[in-house]
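The complex is shown incomplete by one protein chain, all other protein chains being positioned as in the whole.
Here is chain A:
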């Protein structure tokens, strides 16, 4: 089975000279269809950097990022933007909602940008909002919602339509235990249905929903749990 996401020996250096920061050092990482991967590590270990590179929001200093077999470096800006809108759902650590748009409009936006009719985009948005349990807040603006509610709008935006790759940076950060669990159940369901998911989290109990937990330390993958699974997939592939 081909990986939906493949980071091949990716490094990312911020700044230059004395102030240079090695946020990621030659990280190789894959997420397969049906797989939910959790990324854990101390603050500053490179988790968000990994996710922004995976989502094509930032480019690696060296190495390459592949989404469904396409090297992001081979695309122009428009091509990357298109992949971001159609294949990738992204939940930002700080939500990144557009303040002038309602919850439903925020969620519908990527579909509309992709040429979906407004009516259909809105219907998809309402379904996604319902899935995250806030259908009743569809016409509220972000500043009229609690942090947890905004977070759920951000998650709805990431899952609306058929995303093959869902990237979530601390998706349960502003949520209480029960709501957090609901969101994990939702991500889990999406992955069980065939999407690949990568989720950054500080919470071990949330990471435990993943098939695999990857530990980052100073920009390096130091360990992972459940790594026999991808190897089993590879063995599968070899026997075919």
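Keep this in mind: a residue touches a chain if its C-beta (ideal position, glycine included) is under 8 Å from a C-beta of that chain, and two chains touch if they have at least 3 such contacts; residues count from 1.
The working rule: contacts and distances are computed from a predicted model.
Undergrad: For the chain not present in this complex, what protein name does its UniProt entry give, out of "PadR family transcriptional regulator", "Tungstate transport system permease protein", "Cbb3-type cytochrome c oxidase subunit I" or "Catalase-related peroxidase"?
TA: Per the UniProt record, the undisplayed chain of the complex is "PadR family transcriptional regulator".
Undergrad: Taking the entire complex into account, which one of A:34, A:133, A:148 or A:226 touches the absent chain?
TA: Residue touching the chain left out of view: A:226.
Undergrad: May I ask which residue of A:24, A:183 or A:210 touches the chain that does not appear here?
TA: Spelled out, the listed residue whose C-beta touches the missing chain is A:210.
Undergrad: Could you list which residues of chain A touch the chain missing from the display?
TA: Residues 40, 42, 185, 188, 203-205, 207-211, 213, 215, 217, 222-226 of chain A touch the chain that is not shown.
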